[in-house]
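For this depiction, one protein chain was excluded, whereas all remaining protein chains were kept in their positions.
Presenting chain A:
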Amino acid sequence: MTSTVSSFFGRLNWDALPITGLIRDPNANEIVANVAAGIVIVGVVAVVGLLTVFRLWGPLWRDWLTSADHKKIGIMYVVFAIVMLARGVLEGVVMRAQQAAGPGDGFLEAEHFAELFSTHGTIMIFFVAVPFVFGIANFVVPLMIGARDVAFPVMNQISLGLTVSAGMMLMVSLVVGEFSTGGWTAYPPYTGAAFNPGVGPDYWIWAIVVSGIGTTLTGINFAVTIYKLRAPGMGFMRMPMYCWTIICSSILIIFAMPPLGVAALLLAADRYLDFHFFTNDLGGNMMNYANLFWLFGHPEVYLLVLPAYGIYSEVFATFSAKRLYGYNSLVIATMSIAIMSFTVWLHHFFTMGQSALINAVFGIATMLIAIPTGVKVYDWMATLWRGRIRFSVPMLYGLSFLMLFVIGGLSGVILANPTVDYQVHNTLFLVAHFHNVLLPGVLFGLLAAYNYWFPKAFGFRLNEFWGRVTVALWTFGFMLTFLPLYFVGLMGMPRRSFSWEDPSFHPYMIVAVIGAMVILAALLSVLVQLWVSIRDRNKTRVPVGDPWDGRTLEWSIPSPPPPYNFAIIPQVTDRDDFAATKERRMAYPTPDAYEDIEMPRNTGIGFILCVLSGIWMFALVWWIWWLAALMTVLIILAIIVWSFDTSTEFIIPAEDVRKEHEAWLALAHSAAAVDRDLEEAPENRGLARPDLEVAT
């Protein structure tokens, strides 16, 4: 890095742009870096251009950016997650290509490869999995519990703003300067100022801190929403399984995000203020970092996977036309996993010097988690058992998950044994393991959710054919890419190596890169499916709102739902309340009276904080102190000024609610009910005929 620091621009200068490197020394490495930066710039220009050409700035601002509606915030989260997913997948493909380029050094430089695996991990965890999980939760949870919004709609908007601005830092790092080379875990002392004086680790730190604050607020929001806003009659044991998993996930966030914040901020203190928390000298101790980071890191994986378990629970029940088997055991298993996830963090560093006894304790604790997880797998299989199964897209994701996830889980039990871990730690075996749980576990679940709830969000179904193609591509792409890594891992190939020599690895690397191409095709297929579905939307509309013969409350309202969700807050009497109402032939009741509904008004505070925090992070990364100070003051001022706003809500008159609701009821009463054989046909307008025997 450059040594000049100006008072106005901090340490920012022309060397920070990748094009400077390309001009000085054109090679494959620089070309890849410049293409990546180019994609970001072209993407931004294209979005800005399209918005201007189609005059969409106004609607974007009014209907989306300032909206406090949980459904729109949820959709924006998912869009953001998919954009980031595209980048993460592309990086994965480049890394696979580098390792497949044969024994030797490939086409990338070591530093560049290190940046790739650092951004890939950071993006996939913090800016794909987390926003995707909570995007879906945002959309679904209030609908499932019969609420009109989350507990804190404006705070929800702020969470989104902070997550997005932090994600943008990773995009900015492609164009200005470079990202960290320290992996997504950013272990000091390597990431400390002594060994890594550049801007990379600083980009990591501030992106993590700011998105961590956003996530913490989200966790608080959802815990309170589920505790306090459930419809009357919905006791805890009548909540849909998905809500149970979200509340566990929220609890994990509330307790597990602070360790990450502490770890990152202490690292910042080391780097910016010359503190000695994790340095090699003057009493610093990097093991504190490892403990803090994984005290967050392990609960993190469960806060991602539990909601996916919840999604699968809903999907298996709906598409088997059965009640979820073993609800109580699933609740207990979910809670057990949530609690036990705090007792295993040390298995991430068995080899870092603690005694055999401590390793054994944590190894056993880790293996114990497999028990509640196993309970879940059996419950899901028992749900399928003798159900009337439809092989719809979410169900296919679910089946793919069941088979592949068991392999990933078992390889986790293998790794939980410290003696085995000593042999395979830091090899591709580990990489294969966590991709094996995160792809079939988390990503497939989220894609299942996307297919399952899409008609609820937009009023039309996604294309089934392309959906199935996508499932197949993801499944086989995953298997081709990651199953070979188990073998090379056992053969001793270290993870994160930009170069390797042993020719016996080569065939596996070739298979893996072919798999990466299939995954890339799967990503494209997701987009094709969306494109085709939008094109054919008039044939797949489901305005009545229940295309899958759903079981929970969100299916009892129109698709897309009105801003206030429920014209009348439902009175819950059963676990799968909507299914029970349909069985009693009492669905779509005409209410006696309507009431005025109070809804949160639009506000710009989330967007303002998004922009201000983005500039604040950039200023800190580049040591532009005056700007950082200015942004700090502006952020505080923005919050204070906002707190004086008293007209935060507006009233939707009962008359308007009545008109809308009655129009929809008329539609529901006049539409033709379809049975499950016609689920994918244009006749399915979202009114299900509950003509099945009640399977138990």
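Here, a residue touches a chain if its C-beta (ideal position, glycine included) is under 8 Å from a C-beta of that chain, and two chains touch if they have at least 3 such contacts; residues count from 1.
The rule we apply is simple: contacts and distances are computed from a predicted model.
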When you check the chain that is not on display against UniProt, which of "Cytochrome c oxidase subunit 3", "Cell division ATP-binding protein FtsE", "Acyl carrier protein" or "Tripartite tricarboxylate transporter permease" does it turn out to be? "Cytochrome c oxidase subunit 3"
Candidate in contact with the missing chain, chosen from A:Leu116, A:Ala223, A:Leu330 or A:Ala416: A:Ala223
Just to verify: which one of A:Leu22, A:Ala110, A:Val176 or A:Ile254 makes contact with the chain not shown? A:Ile254
Checked against the full complex, the residue among A:Asn288, A:Gln354 or A:Ser499 that touches the missing chain is A:Asn288
Of A:Phe139, A:Phe152, A:Trp294 or A:Trp664, the residue that touches the missing chain is A:Phe152
Footprint left on chain A by the chain that the document does not show: 151-152, 216, 219-221, 223-224, 227-229, 254-255, 257-259, 261-262, 266, 269-270, 273-277, 281-285, 288, 292, 295, 636, 640, 643-644, 646
